[in-house]
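Before I ask anything, here is the structure I am working with.
Apart from one protein chain that is not included, each protein chain of the complex appears where it belongs.
Which chain is which? They are A and B, in the order written, and residues in each are numbered from 1.
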């Protein structure tokens, strides 16, 4: 229990408005002693794929039994389910729209429920437009305070959780085909090709558009302004520019294809 | 007392500089065990009306006896008063420039003081330009730590607290006249017409410029890109665009008029 009192928040609400604060106040009303940590609230509006990537990328670093409340929810008010899922490394409370699907590819589900028990909501009659405040935040706070998962609603089949149509990377006879799955603040381009896919290769280069990028190990390996492909800190093959933006230099965006060529 | 150890911060300082951090450090020096929660620091610079709206919108979600420190303070260094006000739902520590006036319209004042007791300031001779750090933050920290309100300074008449000239919505023979009082990050346009003003109407539409918008219940009620008027999560009539920005689509701004027509 000692490590269970951390609750994280991820959303596309930004930090300009008080949407996030309303969630935090609601959590504090349930239990003022929980430790609140923001994952990010800068997910591009309603971009479930970006939310999925950020949630997937952050959760391994937190203590076991941390509760992650994730709200990127374009279908709020429609019939999409609200769920809580228990993984070995912690809990996720979120709309069932694919946000959780990144973690699903890496971790077994220990248990999953639909959030049907309104006793743990902020109010029995929640807002049609803000389930983050009225359902996800208070449910997460109760869960982080020791309420059993099974009390939050009816058990559901983990296989029924929504998957996103994010295509996997493909191995070919000469290398790997993948694509850009995330772009960070520095303009680093994160592909969907994991470190494991290249770590046994003596030599590889990354092809993007008409360019062939040799691979390096650190940003400092290269001259300022030059482009390098490397296994980034997220654990994926990334394209980076020492002291610059790969996004701007290569004019690439989410979903653009990349290829790795082995030698 | 159990729920009194939360202190929130609202300002127009942004998060780029260390102004907010200086306030938090000052609070931690008074009492490192307080729980710090940001409402927002992205209030447009010196926009008291926007700060008023955000403070009003966030405070109902927090535990009773939370201390809210709010600093949007274009008159810092001039003769405007620094005050602390006790409401049934919590305390506000702020410049007396209208920031509190939104809460004043909704809640009775239990007590109010001018912050004249420099024993609770960071230093007896505060900066002329940064009362957030030198007066509001430490006073808020002492208040959240159990110092009685009356010790912070001289009692003042609640009726003397500064009101903002924010006009009220008007009921007409055919509907309601109001205006845009806030614009959130998604570009949703928040009017000053409360839910209560329309909830007994069978049918209503919202007129803005030359457009008549029918009312819906959720963003998902409409096709992506279409405009809907609804009672938003803040509790006011809002104009929203499913997966888009009403601000951009309608080219509206703070203060622009809107009308509701009953049928």
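In this text, a residue touches a chain if its C-beta (ideal position, glycine included) is under 8 Å from a C-beta of that chain, and two chains touch if they have at least 3 such contacts.
Keep in mind the model is a prediction, meaning the values are calculated, not measured.
The residue touching the chain not shown here, chosen from B:8, B:26, B:107 or B:233, is B:26.
Contact with the chain that does not appear here is found for just one residue of B:64, B:110, B:128 or B:195, B:128.
From the options A:15, A:97, A:192 or A:259, the residue with contact to the unseen chain in the full assembly is A:15. For the chain missing from the display, the contacting residue among B:78, B:155 or B:172 is B:78, taking the whole complex into account. Listed here are the subunit B residues that touch the chain not shown: 13-19, 21-22, 24-26, 28-29, 32-33, 36, 45-46, 74-78, 127-130, 133.
Contact residues of subunit A toward the unshown chain are 2-3, 5-6, 8, 15, 35, 37-42, 54, 57-63, 66, 184-186, 217-221, 230, 232-233, 243.
Just so we're on the same page, only the chains that are shown with their structure count from here on.
Averaged C-alpha coordinates put the centre of subunit A at 31 Å from the centre of subunit B.
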